[in-house]
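The complex appears here without one of its protein chains, the remainder shown in place.
As written, the chain order gives the labels A, B and C, with residue 1 at the start of each chain.
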Amino acid sequence: MDQSSNIHRLPDPARAARWSLPGLGLFKGLVVTAQNMIQSYYRKERMTTVQYPEQRAPISPNFRNFPFLAYDGVDPVAGLRCTACSICEKECPPQCIYIVLDRDANGKSLKRPRIFDIDVSVCMNCGICSEVCPFDSIYMDGEYELSTDDRFDGLLFGLDRLAKSADYHMKLRPEQATEVAARRKAEEDKKLATQAAKEAKAKAEQAKKQQELPGQHEKGADV
Amino acid sequence: MILLAVSSGAPSLWAPEWLPRLPQRLVEMICQALGAPDWLVAIAGFIAAAATVVGVFLGGFALLSLIERKTLARIQNRIGPNRAGWFGILQPVADGIKMLTKEDIVPAKAEWLLHLAAPILIVVPSILALGVIPYGREWVPVRLELGLLFFFAVGTLTELAVFIAGWASGSKFPMLGAMRAISQMVSYELPLMISALGVIMVTGSLSLPAIVEHQGGFHLGFIPAWNLFSPWGLSAGIIFYIASIAEANRCPFDLPEGESEIVAGHMTEYSGFKYALFFMGEYLGLFAISGLGITLFLGGWQAPLPGLGFVPSWIWFFAKLVVVIMSYLWIRGTFPRVRIDQLMRFAWLCLLPMALLTLPAAGLWTILNRNDHNVLAWLITVPLLLIPWLILTAIYNRRLAPQTRTYTFADS
Amino acid sequence: MTPLALLLTLSSLLFTLGLLAVLTRRNAILILVGIELMLNAANINFIAFWRYGPPDPDLTGPLFVLFSIAIAAAEAAVGLAIILMVFRHTRSTDLNRLDSLHG
Partner (left out) sequence: MTPLLILSPLILLAALGAVWLARPVHAALLLALALALTAVFYLTIGADFIGLVQFMVYVGAIAVLIVFSLLITRPGDEAEELARRPRSLVTGLACTLPVLAVLLYSVSRSGTAESGAADSPAFTLEQLGTALFTTHVPAVMAVGVLLTAVMIGAALFARGAHASSVSRYASCVTEATIKPPTLSDP
């Protein structure tokens, strides 16, 4: 019995139609369209279309197209947040991401990608890469004018096209970017604080050790 | 009601009235100056007259294809085509170039001869029908004594052409579209013709110029004596209008080519120039049927108010044509497509009886008016038409009203 | 050959063709086609005699053609309705299959 109260009921059309003036509904419809037509000439807010190449509708913050890589600061190489951890590469359902870790001459990881390619002809805009990224690096872009006449290289985005500054992210999706920036700042502060605390502790210990065993300075600091 | 025969000005011989016939005169004069024999002069003049009509309506077709898109766009709060030329005025040209440069595809299972014949058979009757309509006092391309019969006779050819188009394509959607189109056209042709019969009864002639001339003058000095402004004429005019929308395959009766259901109906397998011919035939048919409606019920080229006789008569005709065509566009922008059973039921159970009723009404009207019982004519014909109409609508409201919705689970 | 003779020959040939269609076709609708041809041949005769025959001030020829056309329309409508009913029963318009009495 209670369930029926959940249904939103319209006025009974059968009863409404039975004794109405014949043709009244048609007339009402005609009036509506006539209003549309006449008001479209002087009420600008009615028009939903824009003259596209000259005007552009602002894109919604929720609009999501192909991914981009965020970097801090001004240098897209040094500031890149990506650490080439390859989580997004593994999670990507259509496997459109290709990452090669950058290593120095000794083969030691530099924690940044040497190659980061996204084949946007394969990408399906699912946003999983953005969700799984632990380094706040990959986000969905808002750019949509991507048509090209080169369907191979023109659709394979490398680091040069993918890397976009954090400011761009802030402009594109302020809410998300602010939150991310705040979190990163907090983490940074925390890290700094921990480091400072650690350093202070280490210094204190060192001082203590120096008091006890002056000869073992090198060893204690190394731990 | 006293019919005050206010003459709408003596037949003026000044230039604008003759303007549409100027090409014909010019060609005839040139031919005579060149010393051509009389029969050749006549034929050349006739070709010039035909070319005038065809040219005017092809221009109208191009313009209408643009205006229709702009109007529908405005009704839907869009802007519409505005890129090609000033306010998109060159859009029809762009469309035409696009159509002409497209590949002409004939499906493998099609019968190429019939497939080719169908678009031609669609266009020819429309142009033939345009030839008998009186556009102005002096501008009647072909004066036929049996003009109305000729109009309907060539109009029936469209059905066969639609069938040929659907069958010769050798494909399912065209076939379905053709079956829908034929059943719709056959059903709506009946009320269309019967509602025109009343006009013939009152006028006493099948000649379209005679029908227009019979509607000259004004009631009470200012109400034009058009057939529409009489009880039977209003009834027949409304029926004619609805049936003509269906005959022209326009929304809300555009089932034969309902895009969301059967692609493009009988035109599905056509491309390029042949498709453009279908499109053209449809619009020319629209012009023809609205022109006939204007001739029969809206006084043809007669001026709407006394004292306006100085305006060339064909301008009145085309002004009325613009109004009628715009009303078609308005209706297209407003109403959703009807279902096939609603369409058929409406034609046979509502339009046809009402159209048949206009015949006795028109007969009584003629007889009573001839004997100067004008008030009696109104008193008899208005209830004769109004009461059955009210009964019909009451029945319809009961039978076609949407059912009260019941919920299987929620209501139990 | 006078126009009248030509027209009568034409209508004879048309009538024969219609008869041939009625006799050789098996599809009931095509038999109806043959019947229409025969009716048309008869109409041509009426018009021919009205036009080229002795004077006919009463317009009997055209009037008869008018009635004939009306009757042809009625006949076609009823004939096709019956054919459709038969088709609904037997799923075929082949008249050779209509030899059983139980529907």
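Just so we're on the same page, contacts are C-beta pairs under 8 Å (C-beta built on N, C-alpha and C of every residue); 3 or more make two chains touch, one makes a residue touch a chain.
Predicted model, so just to flag it, every value in this text is computed and none were measured.
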* **Neighbouring displayed chains - absent chain, whole complex** => B, C
* To do: Using the definition of touch stated at the top, determine which of B:V56, B:L160, B:A264 or B:V311 touches the missing chain.
  => B:L160
* Asked: So that we can see where the missing chain sits, which residues of subunit C does it touch?
  -> 1-10, 12-21, 23-27, 29-30, 32-34, 36-37, 40, 43-44, 47, 50-56, 58-59, 62-63, 65-67, 69-74, 76-78, 80-85, 87-88, 91-94
* Structure fact -> subunit B positions in touch with the non-displayed chain are 114, 145-146, 149-150, 152-157, 159-160, 163-164, 167, 175, 178-179, 182-183, 186, 189, 205-206, 408-409, 412
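Assume only the chains that are shown with their structure count from here on.
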* May I ask you to sort the chain touch graph into line, ring, star, complete or other? => other
* Rounded to the nearest whole Å, what is the centre-to-centre distance of subunit A and subunit C, using the mean of the C-alpha atoms as each centre? -> 79
* Structure fact -> subunit B to subunit C, mean C-alpha position gap in Å, rounds to 34
* Structure fact -> Within the complex, subunit B is touched by subunit A residues 3-4, 6-7, 12-15, 17-20, 22, 26, 29-30, 32-34, 36-37, 40-41, 46-49, 51
* To do: Report the residues of subunit B in contact with subunit A in the complex, numbered from low to high.
  => 71, 74-79, 330-331, 333-335, 389-390, 393, 396-398, 400-404, 407, 409-411
